[in-house]
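Note that this complex is displayed minus one protein chain, with the remaining chains in position.
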Amino acid sequence: MVPLWAYLLLSGFLFIVGVVGVATRRNALIIFMSIELMLNAVNLTFVAFSRFLHSLDGHVFVFFVMTVAAAEVVVGLAIIIALFRNMETVNVDEIHLLKG
Amino acid sequence: MPLLSLITFLPVVGTLGLLIIPRRRRNLIFWGALGTSVLTFLVSLRLYTGFELGVGEMQFVEAAAWIPSLGIQYKLGVDGISLFLVLLTTFLTPLTILASSGIKHRMKEYMVAMLLLETGMIGVFLALDLVLFYVFWEGTLIPMYFIIGIWGGPRRIYATMKFVLYTMAGSLLMLVAIIAVAWLHGRAGGGPTFDLTVLMNAEIPPAIQFWLFLAFALAFAIKVPLFPFHTWLPDVHVEAPTAGSVLLAGVLLKMGTYGFLRFALPLFPQATVTFLPWISGLALVGIIYGAWVAMVQPDLKSLVAYSSVSHLGFVVLGIFALNGEGIAGSVLQMVNHGLSTGALFLLVGMIYERRHSRMITDFGGLFRVVPVFAGMFLLVALSSIGLPGLNGFVGEFLILLGTFRVHPVYGIVAVTGIIWAAWYMLAMIRRVLFGPVIHQENAGLSDLNWTERIVLIPIIILIVWIGVYPTPFLRRMEASVERVIVQVERRQSVHSSGFTVQGKRAMNAETSSMNHKPSIMNPSPAHGSEFVVHGRGAIHGLSMNPELSTLNREARRQR
Amino acid sequence: MSVTGTQLDWGGMAPFLLLTATALGTLLLDLFLSPRHRVRLAYLGLTGLLITMALLVHGFGGQERVVAEMLIVDDFSRFFHLVFLLIAALTILVSVKSVEQEGTHQGEYYTLVLFATLGMMVMASAADLIMVFLGLEALSIPLYILSGFLRGDVRSNESALKYLLLGAFASAFLLYGIAFLYGAVGSTRLKSIAAHLGHGAAWENPLVFLGVGLLLVGLAFKVAAVPFHMWLPDVYEGAPTPVTAFMIAGTKAAAFSALLRVFGTALSPLPPEWIPPLWVVALLTMGVGNIAALTQQSIKRMLAYSSIAHAGYLLVAVVAGTSRGFSSILFYLVVYAFMNLGAFAVIIALARQGEESPTLSSYAGLGFRHPVLAFSMAVFMFSLAGLPPTGGFMGKFYIFSAAVEADYVGLVIIAVVCSLISVFFYLRVVVVMYMEEPREGHSSPVLSPAILVTLFLATAAILQLGLLPAGVWDLAVRSVQSFWG
Partner (left out) sequence: MVHGNSQNRFYLLSVNRELRTVNEGFSMENLIWLVPTFPLAGFLVNIFLGRRLARLWVSWVACGAMGISFGVSLGLFFHLINLAPHLRHLEQELFTWIRIADFKAAAGFLLDPLSAVMILVVTGVGFLIHVYSIGYMGEDRDFARFFAYLNLFAFFMLLLVLANNYLLLFVGWEGVGLCSYLLIGFWFERPAAASAAQKAFVVNRVGDAGFLLGLFLIWTTFGTLQYGEVFHQAEGLHGVLTAPAGGGLSVVTWITLALFIGAIGKSAQLPLYVWLPDAMEGPTPVSALIHAATMVTAGIYMVARSSPLYTLAPFSLAVVAWVGALTAIFAATIACVQNDIKRVIAYSTISQLGYMFLGVGVGAFASGIFHLYTHAAFKALLFLGAGAVIHALHHEQDIQRMGGLRPHMRVTAYTFAVGALANAGIFPFAGFWSKDEILFAAFNGGFYVLWFLGLAGAFLTGFYMARLYFLTFEGEYRGDPHHAHDIHDAPPTMGIPLIVLAVCSVVAGFVGIPPEQGPFHQFLAPVLHHGGAAQAAAHGLAVPMAVLSLLVAGAGIGVGYLFYVSVSWRNVPEIWAARLQGLYRVVYHKYYVDEFYQDWVVGPLDRLAFFLWRGFDVAVVDGAVNGVARLMEMGSWGLRRIQTGVVFNYVLSILVGVVIFLGYLVWGR
């Protein structure tokens, strides 16, 4: 039976990958996907704990997280498209009108 | 409507009235503002007449709950010390408003700011609750900020910002100390309270007292201004309009010295004694430094500003002499300084309106051209340098006497102050009033008109009255001054052992040995040559003739 | 936890339901109204808010009502709900004119504002960490859209993008924290966490302090405490001004309500070694917020930085951790809301069509062109600076006395120094308005009645809170009592 720490290790790893993705990538969409990756890492953790704690709460929370993530994606893409239409770029480094 | 609240908030009522009047009705606004301030003065005279002599405690006390959960009250009260400062405020404000009839630009806002300032000032001197005191203390900042900022000279923005930031820097630390004091009392049982009369008896360990006193002293030192913190005063005075300068010098500076006397001394007696040499030292430096720098000032207003640094150095010295003469002298000198420096600024303002310049070099030989102005200017200058027969002398003499009695060395250095004072003031008089009329513009100057004379005559009457017959003033403040000393001394002896005088202060130690002043009727045999100085409390241990003071105090108490 | 058929406590849920109904109502009504009548949407929104407020005020003092162990409706949450509704109402009042000028999507605007307010209410009465997360997202997502509302303006898009990316990133951390806590405690209910962490040993478990750590990071991002504050200035400057007004007051209040809920119930006996990092964060937040605001030319950006600074002052009270500290936060948030909304009302009144964020110099000589606007702006600036006769002073006074009572005198002295710095840039606004000559070419803005009402309400509230704070203060103390420990 796969021990708990293995799951945690995997989700931790996934989380780190997501964070690195957000930190290094330039394209807004890629950053957005990395964030989704981080959220899924959290889902994995929830499920792992729910499995070991023999309680169903974890699973319920996963559903909440997924619905929220979905809503976020919808809004996020809309914003990115609006931005793209105005600035023809999605490269985060070029978007720095607001500074100082 | 209880008397003190009436006096405090009458100007605010006046302000509300002014707000209704439309902006173009200029003289209605002017007379409205003047009427309110004169009415406030008349009501405050009731305080003077109704004041009970020989009573040290607070009179006309009014208290109402404000924020009960934190022990904050709306509490007002007046005693011998604050009585004259309130009267000085209500006396100077109408005169200042009358003197600023020349203000054309935004006259309505000007009058509103002046009346709000008056409320703030009166409130500071009447508040007995630390938070209420703080609210009024900062309350005076905003009107002054506008008066300097809008109607000031060319560099007014720098000046007003400097003024606000300087005062705020000190007073914010004081706020922390106020809260700390309240909580110290709260922790010692009985919940937090900001009531001064209660906090006065709270036992605060000397170690903490040190820091709390430091915070209070910093705020008051900036306001006084004490020596290193004075650089804001000349800048603000040079830029402020006449009325601003008069009220700033006349009243706002006294909030600092009053603060020392009302809050720093009674609340933290041990710390007062430990800080005594430092603050007296700074005051001394302030006296000499202020006078010397005043000598070389090109601008009339900055000269008078530096002279204020010197005069208030005397006042602080008197307060920290911690004996009857010193403190009474300093309270009287606060009033005197308010009158003489206020009058000086009014006069400078009047000549500025005619000549649009404050540079001393632009004047010369005015005595022939404007004799009435010159006469008043000379008289007020003489009162400011402490000529006997005028008000400055009585205050200065008592301060020097009180200081000499406890610290002869300080006394000797301070006495030289009267030389420097004479030097810079008479040098200014010579360059402005005497000598031939160099600049032709001066030749055509018009002498003081009647409104200007009406503004100055009451001040001059008071200057001569206090100089010739100061008893009504001294009698009213004596009991309260006594109470402050007893307050500082009693809580002092509870903590540290009698503070005996070391031998090193040669003059003072020896002289205090033999002056077991035999009263006239029963000359007692003289001591042997060795001397033992017996100091009962730190305060009186230093004094030259312990028997005398205690002897007289008991005698006076039985009376 | 057995899922029984818990019947819904309709009484408790009433405010939430009423607000949702109003939001949906505005959305639907928008379809039927012709463009000219769109303003009626605002009135609908306002009436909905007012009714909910009335309901809450009526319910005050009532006993605690728990809704399916997820939402608690006690005095604490009622107090916050009132604050949120007040903020929403003022925001709608303030944004009537500018939304009309935009023309399009008026319905959506009001709906989003109301939904965001709903999200705040959920956060305030969350009894479960997941509810905190849900409330947070319910608040943030509408705000992402609102900050990008001016589709044509590049700055608005940029602000929305930044807010979205960083918001989502931070809420991921929050969730991860919740997951770990769930793993350690077995439940995300605040009560059970509190029970679990009651005895000190629990804190040693790595899962716990990782979880709590990440949870605090998520909340710190929302509160814009310093290392996590960088998003705030850009987002607030870019977003349309009424939205910034809503965000500056609303998100801060909501974030602190969640923070207090979590600190108050779950982590109430915070072990001593957790204090220093909070201490440092509070210090940094105050310092950076004030110092960065010193040389700002744009008023919106300056107020953004000042909101960071005020978050710092509130963190000082959080560090104090006493019940008086928490009630001082409640009081401060009320004053804070009025100050900022008032200031933004003036900015909106003076803003001209299509102009970027207004710079300070455009306010020169305002004092004598529009005495009413200038006077109220001056009152807000004095209050933000913390000068006595205003509510801002009383707010700071309460926070400082709570911190001093909890022996954090060092932090208070730093707070005092920071507020001294803040005096400079707040008063500089007043200097510009009153002490500089007006420049020509400034159109005299027409004061819409809505703006006037907001200004009057805000000024009156600040002066009342400054002079007679006892009423609101006692209310705040009672609210904290209701949920404290």
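Residue numbering begins at 1 within each chain, and the chains themselves are lettered A, B and C in the order written.
Simple rule for what comes next: a contact is a pair of C-beta atoms (placed from the backbone, for glycine too) under 8 Å apart; a residue touches a chain by one contact, two chains touch by 3 or more.
The structure presented is a predicted model; accordingly, all values stated were derived computationally and were not measured.
Hidden chain, full complex: it touches shown chains A, B, C.
Touch with the chain omitted from the figure is made, among C:Val154, C:Val217 or C:Leu270, by C:Val217. Across B:Val198, B:Ile360 or B:Ala422, the residue that sits in touch with the chain not pictured is B:Ala422.
Interface note for the absent chain: among C:Ile291, C:Val372, C:Val409 or C:Ala470, the touching residue is C:Ile291. Shown as candidates are C:Phe16, C:Phe79 or C:Trp231; the residue that touches the absent chain is C:Trp231. Although one chain is not drawn, the whole complex shows that of B:Thr15, B:Ser171 or B:Gln297 it is B:Gln297 that touches it. In the complete complex, the hidden chain is touched by one of C:Ala160, C:Ile421, C:Met435 or C:Leu455, namely C:Ile421. Touching the omitted chain from chain A are residues 19, 22-23, 31, 92-93, 95-100.
Hidden from this view is one chain, which touches chain B at 162, 166, 228, 231, 234, 289, 292-293, 295-297, 323-325, 328-329, 365, 367-368, 382, 387-389, 393-394, 397-398, 400-401, 404-405, 411-412, 415-416, 418-419, 422-423, 426-427, 429-430, 433-436, 469-471, 474-475, 477-478, 481-482, 506-508, 510-515, 517-518, 520, 523, 526-527, 529, 544-545, 548-549, 552. In the full complex, chain C makes contact with the omitted chain through residues 161-162, 165-166, 169-170, 173, 206, 209-210, 213-214, 216-217, 220-221, 226-228, 230-231, 233-234, 273-274, 276-277, 288, 291-296, 421, 424.
Methods note: only the chains that are shown with their structure count from here on.
Shared contact partners of chain A and chain B, listed by label, are C.
More inter-chain C-beta contacts link the pair A-C than the other of B-C and A-C.
Centre-to-centre separation of chain A and chain B, using mean CA positions: 67 Å. A separation of 45 Å divides the Cα centre of chain B from that of chain C.
Distance between chain A and chain C, defined via averaged C-alpha coordinates, is recorded as 26 Å. The multi-chain contact residues of chain A, meaning those touching 2 or more other chains, do not exist; every residue touches at most one other chain. Multi-chain contact residues, meaning those touching two or more other chains, do not occur anywhere in chain C.
Taken together, the chain B residues at the contact with chain C in this complex read 65-70, 106, 131, 134-136, 138-139, 141-142, 145-146, 149-150, 156-157, 160-161, 164-165, 168-169, 172-173, 175-176, 179-180, 182-183, 186, 192.
Within the complex formed with chain C, the chain A residues making contact are 8, 15, 18, 22, 28, 31-32, 35, 38-39, 41-42, 45-46, 48-49, 52-53, 55-58, 61, 64-65, 68, 71-72, 75-76, 78-80, 82-83, 86-87, 92, 95, 97-100. Note for the complex: chain C touches chain A at residues 1, 3, 130, 133-134, 137, 141, 144-145, 148, 151-152, 154-155, 157-162, 164-165, 168-169, 172, 175-176, 178-180, 182-183, 186-188, 233-235, 237-238, 301.
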